[in-house]
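With one protein chain held back, the other chains of the complex are shown just where they sit.
This part shows chain A:
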Amino acid sequence: MSGVDRRPTMAVWKFASCDGCQLTLLDCEDELLPLADQVRISYFLEATSAAGPGPYDLSLVDGSITTPADAERIRHIRDVSRYLVTIGACATAGGIQALRNFADVAEFRAAVYASPEYVETLADSTAISLNVPVDFELRGCPVDRGQLLEVITAHLAGRRPDISDHSVCFPCKRRGTVCLPVAKGVPCLGPVTHDGCGALCPAYGRGCYGCFGPSGSTNLPAFVPLLRRDGMSGLDVVRVLRTFNTAAPEFAAASSALAEAERPPEAGQRDATGEPGPGQDGAAPRHRWEDE
């Protein structure tokens, strides 16, 4: 390749996250060199401090939006990116840090930091798609290595990624795993969870814990009684739905409804009406400035 470098440019961006999804890209050891032949990695601070200029053909975004500065930064990234893909539960659903959406972030801040006045943060942790338009969302905590490569490969070929929206039960049955809830009464989130891992946990006798978030077609009101049948208390169900994808709308709606039902009577008169509390209606979290 002499003269002009015609490779598409790729950037990897970090927001609020543990960086695990970016590490998944670095973990593609065998494919990294062939990948570097196909794309020019222009911006990837996790891998190199040399940041190339935009615009970028493909932007991979890791992490959720939790600060006013990040809310600005993602708009700029959108502006300089042709195709924007979110990678992982933080970027796609707000991550585990979206637990703050169900609580008082000022209280957290005061408890954790010696000088909380120096910490500028938003009341909610939000998915990238609630801030800017997103071209493709890759799920998982962390993302699956094979799926990440498939998204990049498909982008290079100009085709749709071979990534399904269906439940974990599909790959679970395909690989011949015996259904845990049916045969052992083990609670499993598989029927409402997005495929992507290939039904890894059930294959090792462990119920799915939903790290890929809700599938494209869920029925949580019909599903929650199954978790209860298999021994989970109402609080257990709230907790299992409030992990890495706590703010995913389907999980948030179900956990909020249950949390409301489980709330002790002295917590307020709201129980009698069954009305959800503010910010707990399961809808996509509003973008609230913490000090408003």
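Please note the rule applied: a contact is a pair of C-beta atoms (placed from the backbone, for glycine too) under 8 Å apart; a residue touches a chain by one contact, two chains touch by 3 or more; residues count from 1.
Here, contacts and distances are computed from a predicted model.
**Student:** Considering the UniProt annotation of the chain absent from this complex, which name among "Cytochrome C oxidase assembly protein", "Amino acid ABC transporter substrate-binding protein", "4Fe-4S ferredoxin" or "DEAD/DEAH box helicase domain-containing protein" applies?
**Tutor:** "4Fe-4S ferredoxin"
**Student:** Kindly state which of the options A:S42, A:T218 or A:S256 is in contact with the chain not pictured.
**Tutor:** From the options A:S42, A:T218 or A:S256, the contact with the absent chain belongs to A:T218.
**Student:** Of A:T9, A:S42, A:N101 or A:S167, which residue touches the hidden chain?
**Tutor:** A:S167
**Student:** Where the complex has a chain not shown, which of A:G63, A:G88, A:G140 or A:P191 is the residue touching it?
**Tutor:** A:P191
**Student:** Looking at the whole complex, which of A:P53, A:P133 or A:G176 touches the chain that is not displayed?
**Tutor:** A:G176
**Student:** In the whole complex, what residues of chain A lie against the chain that is missing from view?
**Tutor:** 31, 34-35, 37-38, 149-150, 152-154, 156-157, 159, 162, 164-167, 169-170, 173-179, 181-184, 190-192, 205, 216-219, 221-223, 225-226
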